[in-house]
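Missing here is one protein chain; the remaining ones are kept as they sit in the complex.
Per-chain numbering from 1; labels A, B and C assigned in written order.
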Amino acid sequence: MREMTYLEAIRTALWEEMERDSNVFVLGEDIARLGGAFGVTAGFRDRFGDDRVVDTPIAETAIVGAAVGAAALGKRPVAEMQFIDFISCGFDQVVNVAATFRYRSGGQVSMPIVVRGPSGGYVGGSLYHSQQFEAWFYHVPGLKIALPATAEDAYGLMKAAVRDNNPVLFYEHKFLYRRIKGNIPSPETDFIVPLGEASIPRKGDDLTIVTYGAMVHFALDAAKALEQENISVEVIDLRTIKPLDMKTVLESVRKTNRVMVLHEAPKTGGVGGDIAARIAEEAFMDLDAPIARVAARDSFVPFAEPLEKYVLPSVDEIIETARRLHKF
Amino acid sequence: MREMTYLEAIRTALWEEMERDSNVFVLGEDIARLGGAFGVTAGFRDRFGDDRVVDTPIAETAIVGAAVGAAALGKRPVAEMQFIDFISCGFDQVVNVAATFRYRSGGQVSMPIVVRGPSGGYVGGSLYHSQQFEAWFYHVPGLKIALPATAEDAYGLMKAAVRDNNPVLFYEHKFLYRRIKGNIPSPETDFIVPLGEASIPRKGDDLTIVTYGAMVHFALDAAKALEQENISVEVIDLRTIKPLDMKTVLESVRKTNRVMVLHEAPKTGGVGGDIAARIAEEAFMDLDAPIARVAARDSFVPFAEPLEKYVLPSVDEIIETARRLHKF
Amino acid sequence: MSAKLKNRAETEEDQQAAPSYRDQLTKDDLLEMYRRMWLARLFDETLYDLKKKGRLRRGNVYGSRGQEAILVGTTYPLRAHDFVSPIHRDMPAFHFKGMPLEQVMAQVWGKATAPTRGKDSWSHMGDISLGLIHSTSMLGSTVPVACGAAWALKLDGKGDSVVLTYNGEGATATGAFHEGANFAGVHKLPLILVIENNQYAYSTPLELNVPTGRVADRAIGYGMPGIVVDGNDVLAVYDETYHAFERARRGDGPTLIECVTYRVQGHADHDETRARQYRPVEEIEEWEAKDPLPRFRNYLLGTGNFSEAELPEPPPEVVRQIHDAVEIAINSPDPEPATAMEDIYDESAGVSR
Partner (left out) sequence: MSAKLKNRAETEEDQQAAPSYRDQLTKDDLLEMYRRMWLARLFDETLYDLKKKGRLRRGNVYGSRGQEAILVGTTYPLRAHDFVSPIHRDMPAFHFKGMPLEQVMAQVWGKATAPTRGKDSWSHMGDISLGLIHSTSMLGSTVPVACGAAWALKLDGKGDSVVLTYNGEGATATGAFHEGANFAGVHKLPLILVIENNQYAYSTPLELNVPTGRVADRAIGYGMPGIVVDGNDVLAVYDETYHAFERARRGDGPTLIECVTYRVQGHADHDETRARQYRPVEEIEEWEAKDPLPRFRNYLLGTGNFSEAELPEPPPEVVRQIHDAVEIAINSPDPEPATAMEDIYDESAGVSR
């Protein structure tokens, strides 16, 4: 076991995968000479050299596209978006080139790429350094999406993502990078966290909160507070939203009969609507209350602190919604 | 009244808006010399000249961006995507530049642009000429989205879109372009269809189908067939999904107590999940059956006819789902 | 720092020093090239004809008539371990890079036997085992992908392999083209950017996509040689492509080759009428007179090494070849409906743990 931050866990997972498999390489802006804006690839260039640690021009379309082309020829590239927000500049390559490649190739070609980068708010990053528009990609067949909440999961999911034969979007949460730590299994255990398996960081009986990413911590904080009020909350951390572990969600809902879906992205058109609709379809008779959604308000993430706080979900909002659900 | 096709209705609306307001201009690939791939702007260049009917390079980012810049200085540009699929190449300008502009300007700047183009399947267009990924934009604050189902609405919504002070994505359905006709009011009536008001093309009592775009016709066909079985179906044509006319939807659901949400886009992450979640939130106690969603399978739109048919929603599927809902 | 680059063709010394690779072509080579030019021509004519007769079911035909010298001249230097990414106007190139003609045809008819198994249409196909990299509809988007392929070759130490992409002159206006070309220039990748400058992008004349009217001017900013070649002269195209291959193999990086030609037909089969309205008919006629097929034939006859009989118009075996491929394609099975849901994901385990 090794104690590391969320960021170190990602760095270590990538490092170990590059050690293990010479087909794995990383590319992106400032990832070699600088080691990445946040230092995720610090030291990589010295160890793995310029061919496997590639500083690219400022060109997200070329970065994702180059990852695709290399993957088509058998490589396993990991592309960094300096901030995940900039994926909008490489959008076509993600949704129309990477996601569809295997399909268009009649099954001949695998597309083992990872597109990773810091996402999310709560750090004053403003409109273009706070985004979590994972819902765009949730809608696109052919993609997988991981959003780890803990250092262990960040490590294990990254390893699974690198080894997966499909394009994986890997949303790291910059608020968590240095704020949380975890105990990472030693490399010999070859620990991974499979894509598509939710975890249940807290068991409970009265209501279920289904969430992912940084919101897992908010949910746990809320659950702790609600314990005082004798409301027993089960928290499900989806870990990946695509594939989506509906089995774990439905089992929990069948037990608690009350559910809240929680995410950091704006509510309208967010992944929460789809998950809520699925729960309603598959467990309609098990629901004792309408499914609640807690999410960001339908706005952008603004700069000034009072504004950012107003837009993004808060622990208080989760607690209030849980109370309302519980009373229903 | 003037009888015209869906396509002619769009063309006429644009023409009349350009006659009415010299701030309106159109830009896009092949729209001037050719009059557009489908002829939506045929004849415009001769009437309005090269400054207001602009043939651009193949550059969707520049097309949307130029529309944004012109709108910031008081113009009302209408940008064509030759196929709406190519909006993925101008994605950043739509979601990060156009949608946010007013917000970032502290309310100083309006962003009256329309981004329009042919969308949708059922014509053998394959992966890149059949898309309807409106859900991407549904999730982004600041945008509006219109998807007319009839010639009248295409005309009236286009006029409203051009006159609206916000960025409007205008999804024309290429399957409808020349297949349907309507009676268009004369220009003197100054007829428009306001953005955000659903219509009810068919009244019914037993269940509600909430839909938009080409699927409205599928829903109406299904409703007709279901009439034989004494199932009375109400069809709601949302016309715009952003703004979303929940009032009309909820009124209907409170009457029929059974609802199906139907769209052409893939089910997972589609707009239907969000609408279903909202209905469940706001009319939970009125529902006698789980909300059903009918949508494309979670795949791309394939080329070969048997494949395309398999993926896209069909009237049969709507009928079967309605029967199931009715029996529940 | 910045070596001022000139267009190679304009550099006199260079032109003198450059070996003329065409002189090394054997008679068999030349006959094969002649045959291929006809294959491309007949491919085009056959599909246009069948489309008109309603036998194509779905999809448009993007013709390459008049551009055959580019398709043949750029693919002839290719070896099995090189990679190519054809786009909409390059359908015959799939065959020239090794894809059986009946497979190309099966793709046109959306058959289960096509490389995409009916999933996608027209040129959005490939076969990595043959060195054919799949493109999408989105113009310019193959260039970044080609960069990645070149990078993979580099990682594998396959310094002898080269990646070649096609783009129309119009596609060079896209951001994707720029990002890819610039990436290739920065990293000196073994990439050849063949630009088929056929004067029009759909209805849009050259100057509305390429401000200077010369695509090769873009190469300067990418730090690569920008060659302009007569795109209707198959041996000139061959020569320049060969030079670019040699350059790439030497590790000297990418080359942009602007092949100047003309799209004598409409943008696609549905555009025949309008294509004679949005541009001067005289212009079309002028270029029809420059047809690369008779031109090549006359050249070959002029060398004195070929008899008229050796250069039939068209070569009957090519007619048969096309005919057979169409027959096979038409008689091949359609894909099963449920296969529409296959190959969205690779369900295999990925790499072992």
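Methods note: contacts are C-beta pairs under 8 Å (C-beta built on N, C-alpha and C of every residue); 3 or more make two chains touch, one makes a residue touch a chain.
In this text, all values refer to a predicted model and were calculated from it rather than measured experimentally.
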Among shown chains, those touching the left-out chain: A, B, C
Absent-chain contact - pick from B:Leu7, B:Val68, B:Ile84 or B:Ile184: B:Val68
Residue touching the undisplayed chain, where the options are A:Asp55, A:Glu251, A:Asp286 or A:Glu317: A:Asp55
Chain B residues that touch the omitted chain in the full complex: 21, 23, 25, 51-52, 54, 56-57, 59-77, 92-93, 96-97, 100-112, 141-142, 144, 163-166, 190, 192
Positions on chain A contacted by the hidden chain, ascending: 29-30, 33-34, 37, 55-59, 61-62, 83, 85-86, 88-89, 123-124, 126-129, 297-300, 302-311
Residues in chain C touching the chain absent from view: 1-3, 5, 173-179, 182-183, 185-186, 207-214, 217-224
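Operating definition for what follows: only the chains that are shown with their structure count from here on.
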Comparison of A-C and B-C (more C-beta pairs in contact): A-C
Chain centre separation in whole Å, for chain B relative to chain A (CA means): 31
Chain B and chain C: spacing of chain centres that average the CA atoms, whole Å: 37
Residue numbers of chain B (touch at least two other chains): 85, 88-89, 127-128, 298-300, 302
Chain C residues counted as touching two or more neighbouring chains: 116, 119-120, 124, 136-138, 141, 175-176, 344
